[in-house]
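Handing you this structure, nothing more for now.
Excluded from the complex is one protein chain; the other protein chains are retained at their positions.
What follows is chain A.
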Amino acid sequence: MENTNYPDGWVKEILETEFVKPSTRALLLDRLDTNTKSTPDFFDDESFSILQCVCMRLIPQDRNEPIDLAGLLDEQLSKSPGNGWRYDELPEDKVLFKKGIKGMEKLAQMAFAKTFCDLDDAETDQILLTIQAGNAKGYEWDQIPSNLFFEELLASLVELYYSHPLAKEEIGDISFADAKGWKNIGLDQIEKPNPNNR
């Protein structure tokens, strides 16, 4: 696949142009400037640390200052606006995420006699794949189908990640720069603004 590497810094540059509606710009700049959360509001400190380790493995980031996915999820859960539905088999989000993270730690202890964050990559993946496959058993997992927890966790993190301007930069997502609409919409038609040729 061609065109899959985009230059650094293009999002900030385009955000300042007339191609972005002021209200959209304000929202994305605000998201870009959000500080990393040092103390959680929703999770306890131990669970928050585990969540941070989980995030780095589910959505690895090669950045000096990674997007604070654990902090963003903590914030979302503390406000809990909801998204209109949940699987009937799962408890409410606030219960689900607390129990799920604790369940991940217990799986790590059981399988490797280590805390989740001390696992090496292969061990971490083994735990994550067990949960994703719905095969986690015991402890919290007797009440929570682990595949559904994994789906909810992953979807939540992915939505937070790809809403962030730096993730948009990574995938060349310039959809927000539409204040003048799009004119060249056909196959291989490139128009300004464009990540590769601002």
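Assume contacts are C-beta pairs under 8 Å (C-beta built on N, C-alpha and C of every residue); 3 or more make two chains touch, one makes a residue touch a chain; residues count from 1.
One rule holds in what follows: contacts and distances are computed from a predicted model.
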| item | value |
| --- | --- |
| Listed names "Spermidine/putrescine transport system permease protein", "Dehydratase", "GMC family oxidoreductase" or "ABC transporter ATP-binding protein", matching UniProt entry of the absent chain | "GMC family oxidoreductase" |
| Missing-chain contacts mapped onto chain A | 1-5, 21, 23-24, 27-28, 57-60, 81-89, 92, 125, 128, 132, 151, 154-155, 157-159, 161-163, 168, 170-176, 178, 180-183, 185-190 |
